[in-house]
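One protein chain is absent from this view; the other protein chains keep their places.
For clarity, chains are labelled A and B in written order, and residue numbers in each chain start from 1.
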Amino acid sequence: MTETTRTPQATVAAKAPRTRESVHHAAALALGDDALVLSHRLGEWAGHAPVLEEDVALANIALDLLGQARVLLSMAGDEDELAYLREERAFRNLQLVEQPNGDFAHTIARQLYFSTYQRLLYAHLATGDGEFAGLAAKAVKEVSYHQDHAEQWTLRLGDGTDVSHERMRRACQALWRFTGEMFQPVEGLDFDGEELRAAWLESVSAVLRRATLDVPEGPQSGGWSAGAGRQGLHTESFGRMLAEMQHLHRSHPGASW
Amino acid sequence: MATAAQRITRTPAGDGPADKTAAAAAYEAAFDAAVAADERIEPRDWMPDAYRATLVRQIAQHAHSEIIGMQPEANWITRAPSLRRKAILMAKVQDEAGHGLYLYSAAETLGTSRDELLDKLHSGRQKYSSIFNYPTLTWADVGAIGWLVDGAAITNQVPLCRCSYGPYARAMVRICKEESFHQRQGYELLLALSRGTPEQHEMAQDAVNRWWWPSLMMFGPPDDESQHSAQSMTWKIKRHSNDELRQRFVDICVPQAETLGLTLPDPDLRWNQEREHHDFGEIDWSEFREVLKGNGPCNEQRITQRRRAHDEGAWVREAAAAYAEKHAAKGKEAAA
């Protein structure tokens, strides 16, 4: 993995013995990359949302996430070096957040799955005394709003028209296999994966049922599909996303902006 | 459904034809007196039809400009070269959506629904500012839009905060307050480029070269050719002439460009001691008219994207409306 990593910090961390600092670094990258990548995806909606009020709402969520990403990446090194100069394999985000926007139903399903996870995880981290407690305490307020937004729309799409119901059903199903990864252990983060999974499932199932949707069946992860983002293995569309995100920065090495 | 906005249209009432004329004259006199006294006209006040139509046209065009104006800048959100710049740009594009909404909301107080206005935009029956039909080719264009395009817009908008129509004036106060950061971020962005690597400096100069003249066109045709100006001035919808505002803008930009270390692409630009203003070169109005007619570099692209977003979102809007109806019915059942 170190061959594909250009960032000095990342290289050092990958080679260094597992000190407290490198553990902290790995966890900051995992959480920071989730927020960065999802923020980027939501930013792609600008000017394309189904109604202007949603342009504003999605941008709000994207800005919250970008703010979190900047704090987290700065804990791990230089935020811009980490965002713009790492290769795909050095990113530690969940595969879920890198999935393309698709239609509005896909975006809402992705938001529902991720924001429920993030709210539960941050609420847990906020009660601890780890290095992320401060950030988590602040972010959990933002994330609760993201979750509320996702739930409101899940209800309306699921229990709206036949067309919206079918689109929402398909979206929830399609993204289901990326959800198992959220409960895998992350180095440097203290949480119980099975407890988290149970709480997540309870929360998401309740919303889906109110939205007249079935809880998707099938595995929450597969041999290749999920569980790998945290190790640096990503899906096809992610490379393209990074190419777009990093292109300008990389075209002017050493420049300030 | 009857909204507050739709219930406002009032006509002078009376018993006979003679009364009607007399009442109409009285209403008109009251309106003229209010405008002359610099009072605000509010939605439920009587107003001449032409005043209402002018406002709807102007506010709608302004709202459409905010919404279409999101596109050239959103074009760079996914490529912003630092996370700080990315956050700033995202917040700015979001503000533009918000400003569009404030303005549509002001237009709705005149009895025209947003759906109606969007429909007119999508079918080309209402216009938006021509400036957004130019492409954003490099990152520096984001800076040039902030500095020049927003700068020109602010020069136009600040007097609108005192516009005679209350809801429009109030929307403009909010917008001007929020927009103060838009121009500054653009200037700061260009400054960073201008003082950066030679490639960055060149990128900044190239952007200014392309955006300078279209920005000057944003003030509209010269005063002697402007169709609506005189009447709008009498009604205090407009407070300064196109040429007056254009001159003010040029005078503001010249020293700012010097600090930037960038050149404004006009060989005739120089200080005129006698006028105490800068003289500047001839604007190519044929280009302006062409872009206005729909032949600019991006007219087709901008309106197509807007229409697509709207059409592709129809099922979402319908779903939410259906949900609301279902649950309103359930609520009534429960209450019964």
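Note that a residue touches a chain if its C-beta (ideal position, glycine included) is under 8 Å from a C-beta of that chain, and two chains touch if they have at least 3 such contacts.
The rule is short, and it goes like this: contacts and distances are computed from a predicted model.
J.: Which name from "1,2-phenylacetyl-CoA epoxidase subunit B", "Peptide/nickel transport system substrate-binding protein", "Cell division protein" or "Fenitrothion hydrolase" does UniProt give the chain that's left off?
T.: Not shown, but named in UniProt as "1,2-phenylacetyl-CoA epoxidase subunit B".
J.: Hey, which of B:V35, B:I59, B:I77 or B:L101 is the one touching the hidden chain?
T.: B:L101
J.: If the hidden chain were put back, which of B:A171, B:L191, B:A207 or B:L262 would touch it?
T.: B:A171
J.: In the complete assembly, which of B:I145, B:C163 or B:A320 touches the absent chain?
T.: B:A320
J.: Touching the hidden chain in the full complex, which residues of chain A are there? Just list them.
T.: Touching the missing chain: residues 51, 53, 56-57, 60, 148-149, 152, 156.
J.: In the full complex, which bits of chain B touch the chain not displayed? Write them out.
T.: Per the touch rule, chain B residues meeting the hidden chain are 1-5, 10, 42, 44-46, 94-95, 98, 101-102, 105-106, 108, 113-115, 170-171, 174, 178, 314, 317-318, 320-324, 327-328.
The rule we apply is simple: only the chains that are shown with their structure count from here on.
J.: Quick one: which bits of chain B touch chain A in the complex? Just the residue numbers, please.
T.: Listed in rising order, the residues are 67, 70-71, 74, 77-87, 90-91, 93-94, 97-98, 100-101, 104, 139, 189, 192-193, 196-197, 199-200, 305, 308-309, 312-320, 322-323, 326.
J.: Under the definition above, what is the set of chain A residues touching chain B in their complex?
T.: Result: residues 36, 40, 43-44, 46-56, 59-60, 62-63, 66-67, 69-70, 73, 79-80, 83-84, 103-104, 155-157, 159-161, 163-164, 167, 244-245, 247-249, 252, 254-257 of chain A touch chain B.
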